[in-house]
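Heads up, one of the protein chains got dropped from this complex, but the rest are sitting where they should.
As written, the chains take the letters A, B and C, and residue 1 is the first residue of each chain.
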Amino acid sequence: MNLLEIKDLSIHYVTKEGTFKSVNHVNLELEEGETIGLVGETGAGKTTTALGILRLLQSPPAKIVSGEILFKGTDLLKVSEEEMQKIRGNDIAMIFQDPMTALNPIMRVGDQITEVIELHNDCTHEEARKRMRNMLELVGINVERAREFPHQFSGGMKQRVVIAMALACNPHLLIADEPTTALDVTIQAQVLEMMNELKEKLGTSMILITHDLGIVASNCDKVAIMYAGEIVEYGSLEQIFHHISHPYTEGLFNSIPSLDKDVDRLKPIKGLMPDPSALPEGCKFNPRCQYCTEKCRTTEPPLYEIQPGHLVRCLRYGEEGQ
Amino acid sequence: MSRYIIKRLLWMIPVILGVLVIVFTISYFTPGDPAMSMLGTNYTEESYVALREKLGLDKPFLVQLWNYLWGLISRGDLGTSYIGSVPVATEVVHRFPITFKLGIMSVIVTTVIGVPLGILSATKQYSVADYTVTSFALIIAAIPNYVFALLGLLLFAVKLGWLPVSGVDSWKSWVMPVAANSFGFIAVIVRMTRTSMLEVIRSDYIRTARSKGLRERLVIWKHAFPNALIPIVTVIGTQLSFIMAGSIIVETIFSIPGMGTYIMTGINSRDYPIINGTVLLLSLCICGMNLIVDIAYAFIDPRIKAQYESGRKRVKKAKIPGKAVP
Amino acid sequence: MIITMLTGGGEEQIESLENAARRHTQAGDVFRRLLNNKLGMIGLCIVIVLLFLTIFSGVVTKFPYEEQDFGNRFQFPDPVHIMGTDNFGRDIWSRLVYGGRISLLVAVISVAISLTCGVILGSVAGYFGGKVDITIMRILDILMAIPGLLMAIAVSAMLGSGPVKTAMAISISGIPASARLIRSTVMSIKSNEYVEAAVATGSTNRRVIFRHILPNVIAPIIVNSTLGIGGNIMAISGLSFIGLGVQPPTPEWGSILSSGRPYLRDFWPMIVFPSLFIMLTLFAFNLLGDALRDALDPKLKK
Partner (left out) sequence: MKSIRKILCVLLALMMVLALCSCGGKSGGETAPAPGGDKEPAKTDDGGKVSEQTDDGGAASQAADGGAAVETAAKPETVTIGVTGWLGRFLDGAEPSPNLTACDGVYDSLFLIDQSTAQPYSYILSDWGYEDELTFKMTLKDGITFANGDVATGSDLLFSVLQHIERGDISASSLGDLDLDNCKADGNVVTIKWKDPWGPGLTSRNIYLFDESWCREKGWDSYDWYEAPNGSGPFKVTEYVTDDHITLELRDDYWNAANEKFQVKKWIIKYYADQSTMYMALEKGEIAMAGLSSTDYTRLVNDTSSKLKIKTRAMGTTLNFFFGAVNNPIFQDKAVRQAIAHGVDWSAIGKLAYGDLYEPADSIVSTKSPFYKPQGVYEYNPDLAKQILADAGYKDGDIKIHLFEMNGAHKDFAEAFDYYCEAIGIQVDLEFGDVTTGLMTWMQDGGSDAGWYNNINGVANGDPHESLNCFYIKGFTWCWWYQPEVQERFLKAAHTTDEASRSEQYAELQKLAYDEYIIVPICECMSVIGYDPEVFSEAEMNAYTYTSAYTLLHALSW
């Protein structure tokens, strides 16, 4: 039975300036211990989906229009707020993008971690502190520094604290929203490697949100490419990397400078992300798609299964395609 | 940290001396002459000159200033009031506690009512609660405290008879003065709390706290509020000096024999010893309050504490990791 | 613009980008947001109405403000005298309308003075810290320790009692409060990254303070100053309570209010209507202040 199943999830931001359709009919599954990479440009709706899962969206502007999020069989959207609070931090944890502002500046680092432990397991304060100390060891931070404050830590160290906090109650699912974007490359590698070790040891499954295909390659089992709030291509790592099908995925891969080929100009995807409040007709990618046909501008392509487990939202793979 | 407090305490002495010198100069150069108001209608040329002689008002300004300061430092003598020929020290001894008690209670009341209301209207921004609280605070701030005091007395003391009209004996007689003295300032606290809370609520660590599964009330009180405390504590600190000034009118209305009425007599009849004596006490109070506020900063925000301890001119934010903090 | 060149986008895209850029100039943006904030608009209208009333007081009032009529004193509001008459039989409505000119003038000047000094002292003390901070703070302690009333009396006794001089007298006691507030906010903002970045890019201290720190201190400044305006008008009535401040022949909200004090229980119009005007001003400036702060600080928008 899947750990997490997202069915036909749509999230819109309703404001005075107009309704922004950030997430449209997303479907996702995730098994126990598996890691799925959610890839896409900024504004593709990745973070909104993640926040939707944990119901952390601010209700006045954001509205979950339709869909279900089944976590171990229970639909998180129907669950009461108290129930949801028990899940957050315990069963599902989240790591945010900017470590600089993710920690409470006036609370000791150790206390911030102990807080989540004490919250979810009724253990004595001493036990919680002990678990906090070995979490810090796990993420490679000197235990005496538990009494220090966030402003005394560098960016990388802070991200380790955030990770320690997220994994303190060894959640079943970890949602990492671009965990390493704010870090420089050397620290990035350490942090990712440490996350994988912990994932193995604690058996947590993970949703890794990123726009860096390199990270996806070394960490994820399955990949979902998102564009304008929709999943345009979904499949295993091998299927996505070796059988690029959707034109947008193709564009993504082309815009990465490859080591072996000697190319003097990059080939970025022309145009910009569509304005979520005025999404184009038909296939959302058509204004920027090089294979765009008249049909693409009118009919909305469904997800075609070109190989078992490899889905593509592009009319070229429809019945009449090759 | 204690080094910082001692340094601040040492700094208090020049401040208070500075206050005294300034107040002495101001009252000296303000038009109006105590000898004249003492003589009143008995004014005759010789009696006027004799009186100035007796009070030492004829000596040059610097000599008078020096006598006053030397008297204060060596013998702690606050001088005798010209008008009532009553030593200022005896008057102040049993008047200061009354005003201090009124001041502190008003500050507590404004904070206890103001802060939660501010947080309520911040957490439920643009909601019914928010607008009602803000408008209520604004309306109260616009009512002058003596109108509020008199109407309150009329309603609670005379019509309903719950409270005594004046006096300082039972706790009941403190209810109205404290209310009249503090309601004007609640608006300031509410609005400042609301503003700083609004800024804090949208920061990332609040979202992190929510993602840890904390209940909303806990997120607000344990994570958001402490971070919003700095501007709130500052405003509460500055309220004390305004409350002390405001107490002049409240003490007149409720006939509370406190410092307010005493300083009014001093100013009305240009009784320099009274003015200097009362201002000395008030400045001690306000400097003390400022010190408490600055120390509170350190407890609230470790970054400021680090800045105090290092004492260096410009603090670099990120410390070399692992360096032990004193 | 550059992006479209690079990507060689279509014609209509260039159009949409250009007017988007034009539309989003900073001031225009703020003004647009200010306009669609309903409560802010109410505040602005009240301020405009008040200004109109006080400036064109001649047009709006039937009676000259100083005309006494001992025949009908303490007239309760009726069609002839909209707000009734005071203890001299003068029309309260025309006195309040005419007096508004001075009250608003004094309130705005005193807030402006205490704000500018407060901002300068506060930001310098907050930003530099160390010795500079200590000396400025101690000077402020001295200023704060002297009771506002004594300072106001001394200054207005020495300078004389015109509206501008009273404004100065009142503003002095406001300086320490705003300075301390701004100092504390600057101190906590100073430790943010973007200030670090600004210093790193070699901008001078003055530039960092005024370009980077102060715009982010806008919120507390606005809140403090809008409340200050009401507070200062009340301070004038405090001054006239002891016979200083604006002298009786010239009407002014604060002095009208304090002259109405003995009649509080018997003749409410002399107290209620001045307080109403002061309340309206306080309300208007605060609504305006809120709207301005929300408009200036995009993060705060809901």
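To be clear about the criterion, a residue touches a chain if its C-beta (ideal position, glycine included) is under 8 Å from a C-beta of that chain, and two chains touch if they have at least 3 such contacts.
Being a predicted model, the structure only gives us computed values, none of them experimental.
Every shown chain that the unseen chain touches in the whole complex is listed here: B, C. Shown as candidates are C:G58, C:P215 or C:P262; the residue that touches the absent chain is C:P262. Only one of B:I5, B:I104, B:L151 or B:L218 touches the chain withheld from this view, namely B:L151. In the full complex, subunit B touches the hidden chain at residues 31-34, 36-44, 47, 83-87, 90-91, 94, 126, 128, 130-136, 138-140, 143, 150-155, 157-159, 161, 164-166, 168, 251-255, 257, 261-262, 265, 268-270.
For subunit C, the list of residues touching the undisplayed chain reads 38-39, 42, 66-68, 70-76, 87-88, 157, 242-244, 247-249, 262-268, 272.
Just so we're on the same page, only the chains that are shown with their structure count from here on.
The chains that touch subunit A as well as subunit C are B. If each chain is reduced to the average of its C-alpha atoms, the one that sits nearest the average of all protein C-alpha atoms is C. Of the two chain pairs considered here, A-B and B-C, the higher C-beta contact count falls to B-C. For subunit A, the chain with the farthest CA centroid is B. Computed from the mean C-alpha positions, the centre of subunit A lies at a distance of 47 Å from the centre of subunit C.
In terms of their C-alpha centroids, the spacing between subunit A and subunit B amounts to 53 Å. Taking the mean of the C-alpha atoms as each chain's centre, subunit B and subunit C sit 22 Å apart.
In subunit B, the residues that touch at least two other chains are 301, 303, 317. Multi-chain contact residues of subunit A (touching two or more other chains) are listed as 151.
By the touch criterion given at the top, residues 39, 128-131, 134, 137-139, 141-142, 144-151, 153-154, 157-158, 173, 176-177, 180-181, 183-185, 187-188, 191, 196, 219-220, 223-224, 227, 230-231, 234, 237-238, 241-242, 257, 261, 264-265, 271, 275, 278-279, 282-283, 286, 290, 293, 297, 299-300, 302 of subunit C touch subunit B in their complex.
Those residues of subunit A lying in contact with subunit C across their complex are 16, 60-61, 100, 151, 268, 270-272.
Against subunit C, the residues of subunit B that register as touching in their complex are 11, 14-16, 18-19, 22-23, 26-27, 29-32, 125-126, 131, 134-135, 138-139, 141-144, 146-147, 150-151, 154, 184, 187-188, 191-192, 195-196, 198-199, 202, 230-231, 233-235, 237-238, 241-242, 244-245, 248-249, 263-264, 267-268, 275, 279, 282-283, 286-287, 290, 293-294, 297, 301, 303-304, 307, 311-315, 317.
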